[in-house]
Structure formats: structure tokens, C-alpha cells
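Of the protein chains in this complex, one is absent; all others appear in place.
Right after this comes chain A.
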Amino acid sequence: MTDPRPDSDRTSPLHQIHVDGGASFTDFAGWQMPVSYGSDLAEHHAVRTTAGIFDISHMAEILVDGPDAAAFLDYALAGRLSAISIAQAKYSLLLNPEGGIVDDLVTYRLTDDTFFVVANAGNRFAVATALQERAENFDVRVSDLSDSYALIAVQGPNSREIAKAAAGITEVSVPLDELKYYWSTDALFDDQPLLIGRTGYTGEDGFEFYIQTDAAASLWAALVVAGEAYGLVPAGLASRDTLRLEAGMPLYGHELGIDSFPVQAGLGRVVNLKKEGDFVGRSAVEAGPPHGSHVLVGLTTEGKRAGRAGYSVVTEDGSRVGMVTSGALSPTLGHPVAMAYVDPFVIENGTPIFIDVRGNRIAASVVDLPFYKRDK
């Protein structure tokens, strides 16, 4: 047995709540974050059937504002951010000039010329620096507000009722019953500004709450109280990982990285080659990755033993044709699922493939992503 212990000092503004709630912690991008409150499986099932509340305050928030903000983001990011409406959110990529993925991020448009960019914790400084560098020829200001914001996610079929029932949330600009997926609304919580996005990373309906750090503990408590009648449980990063894996959502550092082109990760649609003007990474993306570059696929296997990140994908004769990037025994489906980068020729030819699970070759089938899709 290995003995992993958290070795980082950075903690969330909700840390004491997690300690009091009996959480165990893991090091995540330099943060000590809750991995589970006792049973990651129970937390996983709660998100699929009732609701779970996650602290994701380690995520980075970067404000982009100024007259050129929309044009700037069209240049800095792979998507056409100028096309989204006020209060709308968009998933996009920050590419480097070589077409590699610096980060995947969600951007909310707050006003005509104000955007709120949410980046992965581990990429905070890479994203903030890249945005600042790319802003040189634009009338725009890039402000890293990550230290000022906490982020709480309520995910699951009961999330809307919980958000509506939370005491202290007032002045909601768009009623939550009318808020569409990937849209946001302004609100107040105890007279402090609150941004609520109908977004998430679990494959379930859900809401994300951006709040100043000093109000985060009160908001968490209000959501937990409101959630008591709806089966809400605190959930940690372990369940978050199995949830997003079932939902086929890529994780930076696993499915996405500086060495992968968007099209390899199945994110070709996220890059808008039709938008006018240049953007960072455009020429490289147009040229495309080298012929035969590995592509991301979904794999399922029989039995209970799961292929995990780093395990080899092999053919019958043992030739290595790919690598698993994420894998687990799916709690919802009851069989192992994995995402893997594999040689496209193997897939095209229908060659039988296997995952090498610690020396045992286990037959794998290529399946469409996501593995799990909720009923709407």
C-alpha cells in the first residue's frame, strides 16, 4: 500500500468546513482540497440521483474588460467569444502558436466589454500570463482575480430546487427556472455580488456559484441547509473525477495537454476556423497534427479491473498502440470505462485491442463518448 498525503499548504476559504465535515484531503495543483467525505461512491451516486455540493475554489478566475475585450478574446482563444450574448457562457481553449492546448476554460460574458474567464487551477499562471501577453495590441485589461473568488458547484437532478431554496440569495436577474444550460445570472448573497452559472463538470444539471471569498462559508452553509430536504451531500474530487469520466469530459493533464491538438482530443468543433482574423494557434490548427497522430477514444472492458491513466493499449501481439489517460470502474454503469489516445489506423482497421492491466491483457471495445448521458 502506498501512503499518499497532502503536501501543499494552499487551502480553500471553505477548508475548516471540510475539516469539520470529516473530509480527507488530496493535493491538487498545490491546493489541499477535499477528496471525499467518507464514501466517494456514495457521493458519486448522490450527484447522479439527488445532488452533491463541491468546493472548487482552486479554479482560477481572470477578468477581461475594456472596449476591445470581445475582439481580444477572439484573438486569444480558439472560439468566437464575440458571438456570445451577455450572460452566456462558452467552453473554449487557449492554444499556443504551435496548436497545443495551454488550457481548456469556460468564459462568461458579463457585459458587452467584460468577460470572466475560468481556468484550471494548475494553469492559472500560464493562462493569466498568456492573456496578458496577447493583450498587447488591444485596449483591454486582464486582471487575475483568483485569490478573491471562491467557487461552489451544486450538481445533480435536485440542484435547481436547492439553488432556489437557499436563504440569502436575492435579486436573481434571471429566475433559475428560466436559466438555460451554459447561461448565467447575476444575484446577491447577503448583499454581496454573486454570479450563478448553469454549468458544471459532472454530466448532470447543475449550478456554479462565484462568490467573494469572505462570503463563501455562509453561502456553502445556506446551500447545505437548503439541500437537506433534497438529498444534498458534500462531494469531493474523487467522485468529481469518476463523474466527469463517465460524462466523457476531458481533464487537463490527462486528456488535454500542450502536446495535443484539439482535433486529437475530439475538440475540433471548439476551434472556430470560420471566425474572421487571426487567432493564436490558427495556422498550426489549420495545418493539423502529423498524419497518424493518436486520437482520443472511449474504451470499455469486461470484468471489474479497470485500465487506469498510464496503462498501455496493445494489440493481440503485444504491440503498444496507445495509452489510457483516465480510467475507472464506472460506478453508474458497473463496468470499467477508460479514455485513451490510440493509433487511428488500429481503430480504422478494426484491429482487436486490449488494455494491459498490470500484466494482464484485457479485451477493450471502442465506444462513443460520453459513456453516460443523463435523461433530459
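By our rule, contacts are C-beta pairs under 8 Å (C-beta built on N, C-alpha and C of every residue); 3 or more make two chains touch, one makes a residue touch a chain; residues count from 1.
The rule is simple: contacts and distances are computed from a predicted model.
Per its UniProt record, the hidden chain corresponds to "Glycine cleavage system H protein" from the list "Predicted L-lactate dehydrogenase", "Protocatechuate 3,4-dioxygenase subunit alpha", "Sugar ABC transporter permease" or "Glycine cleavage system H protein". When you scan A:55, A:68 or A:241 for touch with the missing chain, the hit is A:241. Interface note: of A:35, A:195 or A:247, the residue touching the hidden chain in the full complex is A:35.
Residue in contact with the omitted chain (choice from A:11, A:24, A:82 or A:192): A:24.
Only one of A:18, A:44, A:58 or A:109 touches the absent chain when the whole complex is considered: A:44. Although one chain is not drawn, its touching partners on chain A can still be listed: residues 1-4, 24, 35-36, 39-42, 44, 238-239, 241-242, 304-306, 308, 328-329, 331, 358.
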